[in-house]
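All protein chains but one are shown in place.
When the chains are written out, they are named A, B and C in that same order, and each has its own residue count from 1.
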Amino acid sequence: MSTGFFTDTTLCIGCKACEVACKQWNELPSDGYEFTGNSYDNTSQLSGTTWRHVAFVEQMHVEETTIDDRWLMMSDVCKHCTHAGCMEACPTGAIIRNEFDSVFVQPDICNGCGYCVVSCPFGVIDLVNVFNAEASGAYGLATLNDQRLDDKQTAVQATGGVAGKCTLCYDRQTLGMTPACAKACPTESIQFGNLEELRERANARVESLAKRGIEASLYGAGDVGGGIGALNAFFLLTDRPEAYNLPVEPVLPSTRQPAGYTAAALTAAGLAIAGWMIFRNA
Amino acid sequence: MPGLGTSFGRGGATVWVPDLAHADCILIEGSNFAEAHPVAFRFVMQAKERGATIIHVDPRFTRTSAMADVYAPIRSGTDIVFLGGIINHVLANESYFKEYVAAYTNAAHLVREDFVDTEDLHGLFSGWDEEKNGYDVATWDFERDEHGAVVNDPTLQHPRCVLNVMRGHFARYTPEMVEDVCGTPRASFLKIAELLAKNSGRERTTAFAYAVGWTQHTAGVQFIRTAAILQLLLGNIGRPGGGIMALRGHANIQGATDIATLYDLLPGYLAMPSALRNEQTLEQYLKSTTKPSGWWANTPKYVVSLLKAFYGDAATKDNDFCYDYLPQLTGDHSTLPTTMAMKDGNVKGYFVIGQNPGASSQNGELTRSAMERLDWLVNIDFYDNETVSFWKREGADPSKIATEVFFLPAATVVEKEGTMVQTSRLLQWHDKAIDPARDSHSDLWYFYDLGKRLKALYAGSNDPKDRPILDMTWEYDHDDPHERAKGEPSALRVLREINGFYTATGEQVKAFTDLADDGSTAAGGWIFTGVCPDEHTNHARSRSGDDSTSLNWGWAWPANRRTLYNRASADPDGKPWSERKKYVWWDEEKREWTGYDVPDFPKTKAPATPAIPGGKGLDAHSGADPFIMNVDGKGQLFVSGALKDGPLPAHYEPLQSVVRNPLYEQQSNPMLRQWDRPDNAYNKAVDAAYPYVLTTYRVTEMSGIMTRYVPWLAELQPAAFCEINPELAVEKGIKNGGWVTISTALGEMEARALVSGRLRPLRIAKGQRVHQIGIPYNYGSQVAFARGDSVGDLIALSMDPNVSIHESKSLTCNIRAGRRAPRHSGVVDADVPSSERTTMGQSSALGPEDLRDPAALTHHARANDGKDASHGMRQMGQGDRPSPEKGA
Amino acid sequence: MHNVATPDEAFAGASGRDSLPATPTYFERPMLKAPHWEWNVITYLFLGGVMGGLGVLATIARDDRDDERRLRRSARYASFALAAINPLILISHLGRPERFLHMLRIVKFKSPMSLGVWGLILFSGAAGANVARELADAGVLPRWTRHFAPSITTPLQAALGAFVAGYTGVLLSATAIPLWGAGKTHIPAASVCSGFAGACALASLLATIEGNHAVTRKLERLEIVAGGAELAILLDFKRAAGSYGAPMFEGARGEKLRTHTLLAGIVAPMALNLIGSAIRLPKPLDAVRTTAASILTLFGGYVLRETLIEAGKASAADPRAAFRQPR
Partner (left out) sequence: MAKTTIDLTKMLSAGEGLRLSERVGMMPNLASERTRTLKGRIAHAKPVVSLCPYCAVGCSTLAYVSDEGKLLDVEGNPDSPISGGHLCPKGSAIFGLTVNDQRWTTVKYRAPYSDRYEERPLAWALERIAQRVKETREQTFVKSSDGKRVNHTLGIASLGGATFGVEENYLLGKLMHSLGVVSIENQARI
């Protein structure tokens, strides 16, 4: 069965329960304690150890009316793409597609090469490199160091780090449980379920919002283009994707490979012929 | 809670939280619902999805505003004008729910002829005594006939009937006035007024939700009163999707009020005996506290049962059930006056349990320096905090602080069992999951242990003053051998004692109606009677919810009623007001009240039952009087005498305000209480040195010490910050994310600037531009991952006259870019001989974190801080009634 | 969204930001993650190109000319040495040796990293076989061992060499980094050119040390061609990349690209090489010239990779580039 997330930003109250529930379940440390001044967003981005991230977009009118003032909030997450750049790039096979059709990083296989990091068109996956004694002190509850976890050795791997991102709570799904973020979300802005059902629900939601005069669009319920296909974690937005720090035209990096290999091959052939000629004509 | 209590009868939220989903309109004001109560807010979102209109009125555009259909800005502290404006609108347009108002409120009562309204006395009510600096409330009463019965005019024509008195009183609260005072654009105000009227009546209901945004003002109780009046006029009390949702701030705030650890209350909202009233004997006390009609006619039963629960067999009819064991009040012993007394050296020992006044109290430096004068401090908590470590705060010199400090490690909620009462008065039991970490113990364990040790220490004493300790029943050993071995008391045993039992048999009492005043029953908290109705049942542990009123999930006091005053959901004849808003109704066949909830009414009292003039208890009420706790069974639009600052709400500016009161000559609440002394300096009203409004609040991600150490939460809001609007930021050269220093007459704090258009400058009367600054009240500067100066350090202590709640929501301040100067606190009282100081202090060098500025070492300024200052407290007059109104 | 003060606008005055950005972004936060790659990956890419180019040179060189014979030998030794070093550099990036083995769990055609590692391994095999052949020829190894290196390993090393040199470009261009994506043909082609030029330079250097001056002329001519092609490709990259190219071609990094990579790393050695082919300098001076040209070329090759990686990091930090990614 294909499962995924439908994140309806019109229901998001920006409480960040998803961020915390995710960290609690996945036993992830904090990313540091930096005040950004960027609205209420102090975690700033998805990272190797922040697998849900709530974006805050303030759109306040300068003049006195308050009618159209908006404070948009969106809980961002790994998109679990149909064609996933990270998975294609992974040279070890650490990133796999599991039986729930989600893109899963096997921490015991990942060797921390970082190639997935630059291959995600959404800037989601990142290396985790805070799992050492020094860092755990600085960052507080580095629970992967907790003795209760028997596989922490494989999870932490080495000081070089492993890639980290949302697993769509694979380990919870194997128990028939809802992912931690979707379960916690007080207003059910994050909905988890069968993808087909979620997409139907999302389309219906767009229509019902339109009836209320709210213009909304889906991001990733269908093909997002660039060879990526649909997203298993998709969103309902009420502004341009860029407003939420989402790409409007993402591209699957591997689509550039044929051109690259061809150019390289032609150049190499050309130079080889040139060399051959130079050596022979000398 | 007098705001709700004096209006409806009980000091609790009238609403069952999930019922908010059935509202057609929800007005959220004085509350940042989505941020402070995110999970309950899902019912607001459900209501919205069902088509309800969500309105948010707040000084700041918050995450709640972002979800609301209508947001209106308001100048902090002016809610009486805003709500009063709606009352005026509703009365002027005759859009109130006439049948409801006529039948269920005291609108028809005639007010005494000698009552004079604020209209005619420049903001004061009749009875003001300049010398006494207080009111004689005699005139705030109803006209009575020769038998003492209130005179009514059912036609509502009489100029002195409550409805018409209100018309006159609120006539001044026009939309123009609202715009001039609140800064709320007229269009927004009118839209909201119309939405409320449109969504009230037979077919539709509107709910109100508030929190400490209303309580923490010097007129906070009157804010809530205004809301109560409006909801009565709109006919929304006691009905599904209606009511007033008082959102409590902490897990067991309601329970700590019900089974009170408040100086003026005994469990079950019984008044603490006071030497300021004539309550020396049980008889005198009962005479003073029992009401002739309404439910409080039963007071003696509850008092005697409580004494039996406390003192067991020692309490007999002959010794007034040990009534004299209870201490008597001699003044206001609430937390702020106690802090002042501590500062003045009159408190020697202090227990601080799960509380961090060092960071969360107002006038933080006064609070912390007051603790220097203690002999001992016991703090039970999970983490190091600004209270227990007050002696090493910035600028303090530990070598001069004599206080002996004990930190006892507490058990967290999963490490213990017990009951908490949530915001809808619902008792919920939690099981224990794991043993507490290392030496940690439940608070129950500590209290039980301390009680046992004190009993042992006092054993054999013949001093009568020690009898209460020796006679107090104290047997709570756990049934589970594992727990008993560790000395853990049984919370269930305690809960059973609170529920009550028959003293002869030990059998549990099933309902508070079975309690007696002859010593045959014991009950530690009568309102909870019924939660453990027999040996095997603990309803607080009931765990079968449903989509409706979930009567089998937990247990709500009183008697498991979810929506209070739900008799009012039916018309006077007992029929639902409408099919759509059907909830509790009279079943003519079965001759009883029935419905989706437990009726908040005598089950078999027919709607047509006439009131018996002069009848005792509920006999004085008719079958159509839904507010059974009240003397007359009606909702009180006009409250006679029970509140200290007026029978009707009138707008006063906050004690520290940026404007003159535009409504009356009287600037601020004449009854507010303040301490004019150097260590509690106030900003003067309309002081050019402090031109900005300052308001405080909490954010979703933080509470206090319970969150600041949790990395997952600390990273979400890691530092104290200050929200200001871009216009002011530009004017002051403040950079977003940079440091700012905010100041009041009391001192300075620093924070990071969060420049946001969400804090809209307001335009009030005469085009005056008002900037509001917001600072979250979550931080402390000494410890934890998330930290920063506490805004409490800027707030001088002042109190509401009714419930002694401080004013922290509307203040004034100044602001500048940059960081504050180092603090030179740690002023030591002179009681310690200097020789002792040096000898004791020699070995202990100061840590680097103790002093930011080495110069502070030599700084001994402000010695004897406040010691010689006059006590200076005004309005310390004691209440004549219990005041269970609470904040938080 | 007219009349709406975006966070940028609202903050502009307060934060003293001089000009408003053209498109509002999310607090100017990067949308993409920057590569975590430092000197070791830069070196890995650079040496991969040189190593691959050497493999090709070893094949072009003829057996029947002594100078080319010696070139082939030194190219084989050198490329084998680099093939041995490069995995160590990669391991230094990965943190622990056994992590490299995870690369060998699978072959993934869609992963340039995977293909590259396998290419590197096969290249190492071919290079090893060819080195064995050289050693056997030199009499270091018994002569019969020569049979273990079939004649196919020579062209195989060339083919794999071309692949290894090219893959270091595809490795960058087939990522989400906008700058690199914009150079989807240019970066692989330039990488090959740079690899060839580097190989020629290294071979010239070795030949100069060996005293094999005859072959340096040929190498230098090839180097001129490779360098010229690289220059042309990079200039065309600048044109084609448009605004995506800004992090690489503008500002301080653009300046560094011009002075270090283009001028010092390509144009200068080209000029030196042209001088070499136009004028016959005295031997010692010519050796200095060759050495200088070679070192500059190698330096240019490293700096090109370094510039690409650093500019890639800057490109990842530009949300506007990331919102609309190059096809």
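As a working rule, a residue touches a chain if its C-beta (ideal position, glycine included) is under 8 Å from a C-beta of that chain, and two chains touch if they have at least 3 such contacts.
None of these values were measured; they are calculated from a predicted model.
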Exercise. Among the options B:247, B:522 or B:764, which residue touches the chain absent from this view?
Worked result: B:247
Seminar exercise, completed: Among the options B:30, B:134 or B:357, the absent chain makes contact with B:357
Seminar exercise, completed: Touch assignment to the omitted chain, from B:159, B:292, B:506 or B:545, lands on B:545
Exercise. If you put the missing chain back, which residues of subunit A would it touch?
Worked result: 15-17, 19-21, 24-25, 87-88, 93, 96-98, 104, 106, 108-109, 140-141, 143, 146, 148-149, 151, 153-154, 157, 169-172, 174-175, 177, 180, 183-186, 188
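Convention: only the chains that are shown with their structure count from here on.
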For this session: Can you check how far apart subunit A and subunit B are, centre to centre, with Cα atoms defining each centre and the answer in Å?
Result: 44
Problem set entry | Rounded Å distance, subunit B centre to subunit C centre (Cα mean) | 71
For this session: Name the residues of subunit C that each touch 2 or more other chains.
Result: 5, 10
For this session: Mark out which residues of subunit A touch at least two other chains, giving numbers and ranges.
Result: 36, 39, 58, 60-62, 70
Problem set entry | Complex interface listing, subunit B residues touching subunit A | 34-35, 38-39, 41-42, 45, 61, 63-67, 71-73, 185, 188, 699-701, 709-719, 721, 736-738, 752-758, 760, 763, 785-786
Problem set entry | In the complex, subunit C residues that touch subunit A | 1, 3-7, 10, 23-27, 29-37, 56-57, 59-62, 68, 93-96, 99-100, 102-103, 105-106, 108, 110-114, 117, 158, 162-163, 165-167, 169-171, 173-177, 180-181, 184-189, 191-193, 196, 217-218, 221-222, 225-226, 229, 233, 312, 316, 319, 322-327
Exercise. Any idea which subunit A residues touch subunit B in the complex?
Worked result: 11, 13-17, 19-20, 23-24, 29-37, 39-40, 42-43, 58, 60-62, 64-66, 69-73, 139-141, 186-188
